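My questions will all concern the structure given below.
A single protein chain has been removed from this complex, and every other one stays in its place.
After this line comes subunit A, so read on.
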Amino acid sequence: MTQLPHSTARKLGLVIDLDTCVGCHACVISCKGWNTENYGAPLSDTDAYGANPSGTFLNRVHSYEVQPENGAAQLVHFPKSCLHCDNAPCVTVCPTGASYKRAEDGIVLVNESDCIGCGLCAWACPYGAREMDAVEKVMKKCTLCVDRIYNENLPEEDREPACVRTCPAGARHFGDLGDPDSDVSQLVAERGGIDLMPEQGTAPVNKYLPPRPRDRLDEVDVLAPYLDPVATEPQGFLGWLDRALDALPGGKG
């Protein structure tokens, strides 16, 4: 079985804003494109134009409905990829050492040349964040675009995961969650970011920002004065209009 590092110098990860994610799947496809062409085996698609198309994706968006006790039902879009856990069970369960967590930045990777495709790691991951590639028979997972974030062939502003670079709503953020002063750590503190399934003891690095409370218009009695009529009599409106026009700049008032 494979050992985790005692600690990592940095904890690189994603902060995903569930208040803003519109569920457009831009991150899903951008990830598919980059990672087909880059790290390790291409992400294959079987029966691509047939009855049961099934491809490897390192990031997927799920949608859940929430029905509050009072008020309208809500829909939450929930993007999910590897959370690069501090206590990654997918690493410790790996029989060959193919799965590992990098000491320098905490990224969990699969060394595909050592992967025997046994699938134990996918079974151990409580988030379902790993996918066996059906063509290559190796385990695929989010690399946090390790071949982008340090890539000296990319302009500096592009050295971030493909999913973050492409997100149209700006719902995805990348940074060092081990540094309390980093932008992502500040965002998590401000918005009450949460761990996914903390009871699993995986200590995920990625954080989720919860949706802000919805449908607050139902509570806005305080605004009622904004709609006080200017006149109670049917002809009163014109009187008000006359007075209001006089009060305008350049008017008589």
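Methods note: a contact is a pair of C-beta atoms (placed from the backbone, for glycine too) under 8 Å apart; a residue touches a chain by one contact, two chains touch by 3 or more; residues count from 1.
Assume contacts and distances are computed from a predicted model.
Engineer: The chain dropped from view, which UniProt name applies: "Molybdopterin oxidoreductase Fe4S4 domain-containing protein", "Planctomycete cytochrome C", "Manganese transport system membrane protein MntB" or "ABC transporter ATP-binding protein"?
Structural biologist: "Molybdopterin oxidoreductase Fe4S4 domain-containing protein"
Engineer: Could you pull out which residues of subunit A are in touch with the chain that's been left out?
Structural biologist: Touch with the absent chain occurs at residues 3, 5, 17, 19-26, 28-30, 32-34, 36-39, 41-42, 44-51, 53-55, 57, 63, 65, 67, 72-77, 100, 102-103, 109, 111, 114, 133-136, 146-147, 149-154, 157, 162, 165-171, 211-212, 214-218, 220, 223-224, 226-230, 237-238, 240-242, 244-245, 248-251.
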